[in-house]
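All protein chains but one are shown at their positions in the complex.
Coming up: chain A.
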């Protein structure tokens, strides 16, 4: 089972904190891969906060093709971190030419686009790069979005982190999500590595999603080009969240009602019973069947954790104001926040969504039985 770690902190943190925590939790993952999602960035990236950042892995040819492609679109590079290394990679990790994190200036004319169109085009640019890369196997892109960096690689998380020198100062971030991969039923493909990302929304998951196929079919048939990929059964969690927030205009509190709706008896007792009844009908193909713990981050840097209805996966949240950790195992939390007040730790159960808003003042626990925020 994969291990999950997420930190949200007023003080910027190094990705190595997350990789250290994964290492502590390593009994649960076999070191077959690691994925990192960094946002609320610092340093030079913070100065270019509104500009899109491209994260990916490139061969020499791939890099050249990237530059040609981005040039043609009118994207202008502003700043970049290129990770190349002469060292021997750790066991299992392939040798790559470049890991690239590059900030771009928007093409001329984009400043007049409305937000939705801009977001759509950014997504389409990432997808086009992905398709180009899949054709020639020279480009892998993880994200193309303002204030977001993603790194994924095969191998042991801590060794990969050391190998790529992820302790560098410019990679510090206030929100970090990391997943240590336990390779189960799918071949190792970096597009199958969590966290998954779409338009500022990222989630990662442990466990199997037994309802994967019907959910995938539903998402694929929405006619939205971003709902693609699905090398991993967990990617649908990200896309369901995206669908809920962006397509249905719902708030985070509704997410759990889509993936794990209440029973009919519970709905009858709920203050928003009519709305929930109808959501349950209309969103029936989005019901996941677990067992899963989902940790995610929204475009506004809110982070959250939800459990599936069966609550067969671990998950714990703890910390102190200004520094909270959402983690799949207690030992990872102990590693990252040893001096917290443990009596305040919270393990969400089958009805809970745990939310830490960007102000990081408290851990909000919301039960599915509570009244929902109004639709807007």
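Assume contacts are C-beta pairs under 8 Å (C-beta built on N, C-alpha and C of every residue); 3 or more make two chains touch, one makes a residue touch a chain; residues count from 1.
One rule holds in what follows: contacts and distances are computed from a predicted model.
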item	value
Absent chain [UniProt protein name; select from "Cupin domain-containing protein", "glutamate synthase (NADPH)", "Sarcosine oxidase subunit gamma" or "Quaternary amine transport ATP-binding protein"]	"glutamate synthase (NADPH)"
Options A:155, A:180, A:200 or A:291, residue touching the unrepresented chain	A:291
Contacting the left-out chain in the complete assembly, out of A:136, A:310 or A:342	A:310
Full-complex contact with the absent chain, from A:221, A:344 or A:367	A:221
Candidate in contact with the missing chain, chosen from A:263, A:344 or A:367	A:263
Missing-chain contacts mapped onto chain A	1, 184-185, 207-208, 210-214, 217-218, 220-223, 243, 247-249, 260-261, 263-264, 274-275, 278-279, 281-285, 287-291, 308-310, 312, 375
